[in-house]
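Note that one protein chain of the assembly has been removed; the remaining protein chains are unaltered in position.
Here is subunit A:
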Amino acid sequence: MADPKESWKQEDDEEEEDIDETSYISQKDAVLFAIDVSESMLLSPPSSDSNKGETDSPTIAAIKCAYQIMQQRIISSPKDMMGVLLFGTEESKFQEEEYSNSRGHLAYPHCYLLSDLNVPAAEDVKVLKAIVEDDEEAKSLLVPTKEPFSMSNVLFCANQIFTTKAPNFGSRRLFIITDKDDPHSTDKKARSQAAVRAKDLYDLGVIIELFPISHADHEFDRANFYDDIIYRDPDEESTLLAAPNNFKSSGDGISLLTNLISDINSKQVAKRTLFSNLPFEIGPGFKISVKGYNLLQKQAPARSSFIWLGGETPQIAVGESARMEEDTTRIVDKAEIKKAYKFGGTQILFKPEEQKELKTFGPPVLRIIGFKPQNMLPFWASVKKSTFIYPSEEDYVGSTRVFAALWQKLLNDKKMGVAWYIARTNATPLLVAILPSQERLDEATNIQVLPAGLWLYPLPFADDIRNPPDVPTPIVSPDNLVDEMRKIVQQLQLPKAHYDPVKYPNPSLQWHYRILQAYALDEEIPDVPEDKTIPKYRQINKRAGEYINNWQKLLAEQVQLFQKERKERGGLKHEIEDDDGPPKKKARTSAKAATKGLAEMSADDLRKAVEAGTLGKHSVAEFKDLLLAKGLSTSGRKQELIDRVEQWLDDN
């Protein structure tokens, strides 16, 4: 399958800055769900008194989970593949003929390929939706076989799906959801075959993730079978793995589905590194190695595409760009293209190697310059999302303990590192603050929502700092008004006093895909978007309405008072503020009074201005206006005009 992104790459190279980042993200991922269909997997959990009790059997929960995740992936990673394979079913079904190799066609009994591994299409969503929403459909399909079947066959079936559909994907994962911890307890040969097929998958580059289901009367034991099936890269933090999760189909508390979804969710996004083994220089001559991860990634609706309607079904037209010489329309080769900068009506040229040299500031490194207290980082000093780093033992043994010690120190003393940072060869250097994060677990599921580690927080350069327009010195609010406002703020704290992004899906993104889904699946088009970012007005009114009303009244009073006082003081500074207010304010206000047009000033004001020596601050135009109004000559230089005004004041 040709990657349509490839041909657009050229177009993007004008935005040199961001391009390498996107190429890391475009590393593609393929996930195949293998869901066990058996008597015990189809058993609904024993009912409980609690209303929250779930009724979904583990198999249905797993298919629901796959359905949700498929819809999510269409939004979050539209180039990635996904598939759903049921095993242990009475019926068998494999890929359509065009993909199965005619000579080596193998049957995979009791494997039912519900949705082939591919970038999901509307059809795939429909298939899952039908099972999830239609009990009859589910019942007719989810019939467990009475015959014994072999796991090695299931694994080889998965192998063939990956081999044919996602041969060159950087990340390929098989998610097995089952409650059987020992499928071949009596058949040693079948066990060995499965282990061999698992090794094949490992050699093919497929990683197996197990989502074991335990029942009230049976705890899933990996040692029985799956420890022979599952491999861990010895370089990966093997001993540091988080505790393995077992899911209970028990009918009370948090539902199996919720648990499964949150666990699969945290694993469904392939863990892509932004960079590997970056030297982290803690002091001169003292290095450890770290890996970088992009845990924040702005999601936006995909750009519109060109669609060809001439065929049976609408098809995306794949664009290919070519470069041509503007005046001759001759197609030019990439090697011919030179880069030049506009300069004084012409171009300044650099050779490609010079161009490259100008972007070189040294090899990739994260080098500590020193440490500062975290409060020295102003709130607004933000320019870019941060990058998460985590230690790696691959280049330097002992990196993890040093990293942990640094993390601990920064966390305890609320300090931050300041560092010079070049992420990749020829990447633009940045200055970053190194901030520690404390691990946070979800209160309900105990699943990690924020990892412990360090973050590279890009700092603005002097060039990145903007300033608002000059404004007159602010009028500081009187204390009683602040007091009233304080009550409002106290009333309207967010739940758990914290901003939880999970509660705020991006409304534009959701609406975009909601509509597309409706079009693609021929569903009814919804009228009203669900927008969870809109403030809860009714609650605001209920909790703080009274205080806001009080504040409004008080504000009106204070404004009136202020204006009255200002009038009485003839434009002099209002005295609500503390006496130690900056002296500059006074100067400004009086200067403002002085800039009141001369023509509008009374004779007395003018005399005051003469005494204060501020008359000269007015413009020649103002003098001319004034003199004209008094019927005097407007000719001559500024000093002459001033003299004439003063003369007139003396005379009158």
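Throughout what follows, a residue touches a chain if its C-beta (ideal position, glycine included) is under 8 Å from a C-beta of that chain, and two chains touch if they have at least 3 such contacts; residues count from 1.
Note that in this section contacts and distances are computed from a predicted model.
K.L.:
Which of "ATP-dependent DNA helicase II subunit 2", "RING-type E3 ubiquitin transferase", "Trafficking protein particle complex subunit 11" or "ETC complex I subunit conserved region-domain-containing protein" is the UniProt protein name of the chain not shown?
P.N.:
"ATP-dependent DNA helicase II subunit 2"
K.L.:
Which of these, A:Gln493, A:Ser619 or A:Ser635, touches the one chain of the complex that we don't see?
P.N.:
Checking each option in A:Gln493, A:Ser619 or A:Ser635, the one touching the absent chain turns out to be A:Gln493.
K.L.:
So one chain is hidden, and I want to know which residue out of A:Ala107, A:Ala216, A:Ile369 or A:Ala603 touches that hidden chain in the complete assembly.
P.N.:
Of the candidates A:Ala107, A:Ala216, A:Ile369 or A:Ala603, A:Ile369 is in touch with the missing chain.
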